[in-house]
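Right after this comes subunit A.
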Amino acid sequence: MKHSIETLGGIEVLKLHGEIDLKVSPDLRGLLTKKAQTPQDYFIFDLQDVSYIDSSGLATFVEFFQLTREKNSNILMAGLKPRVRSIFELVRLEELFIFCDCVADAIEKVGGAAGSVLNSMDSAGD
Partner candidate 1 sequence: MNAYFRLNVEILFWLIIGPFQRQGPKVAEVFRQIVRIGVEGLPMSAMTALTVGLTLAMQASRKLTELGAGMYVPDMVSVSMMRELGPLMTSIIIIGRSGSAVTAELGTMRVSEEIEALRVMAIKPVKFLVVPRFIAMMIMGPLLTVFSNYFGLVGGWIVWKLIQGKGTAIYITRSLESATAGDLYSGLFKSAVFAWLVVTISCHVGLNVKGGAEGVGRATTRSVVLALVAVFISNATLTYLFF
Partner candidate 2 sequence: MTLDSDSSKSALHDRESKDVVIEVKDLVVRFGDRTILDGINFKVHKGDTMIIMGGSGCGKSTLLRQLIGSTVPDSGEIRLYGFDITRMSEKELDPLRKRFGMLFQSGALLQSLTIGENISLPLLENSKVDPAIVDLIVKMKLELVGLTGFENLKPAEISGGMKKRVALARALALDPDLLFSDEPTAGLDPVMTAVVDKLTCDLTRKLGMTAVVVTHDMTSAFRIGTYMIMLGSGPHQGKIIAEGTPEEIKKNPDPMLRQFINGEADGPIPLKLSQDDYFKHLLGSG
């Protein structure tokens, strides 16, 4: 499972890559179970490089939601491709996770200072 952890303005973002299917979802599960052990107010996943996610991937995220529910953690999914987003929506998971257009939005949503900085950088770049 290809992934990287970036820290933007003091906020940790887990970036996933490629296809999340039966082959890699067990790895993702291991990663997420470990993450769930250190409670956080929010978890941000950057899915912009994820081209496909199958049911086992979805179920892995649902399990992560279950594990972090007690702590009332918010789970933010950023930058989903339309197809990947449809897969989430087909089983109504938009009600469990917060979808954001991009990582900057997600960071802004959780109130990180970096969010607005990144956003302004984005607009400056345009």
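Note that in this section contacts are C-beta pairs under 8 Å (C-beta built on N, C-alpha and C of every residue); 3 or more make two chains touch, one makes a residue touch a chain; residues count from 1.
Basis for inclusion: all candidates are chains of the complex that A comes from, given by their letters.
Every value quoted in this text rests on a predicted model; they were computed, and no experiment measured them.
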Expected hit for subunit A (complex, candidates 1 or 2) is 2
Complex contacts: residues of subunit A adjacent to candidate 2: 21-22, 25-26, 29, 54-56, 58-60, 62-63, 82-83, 86-87, 90-92
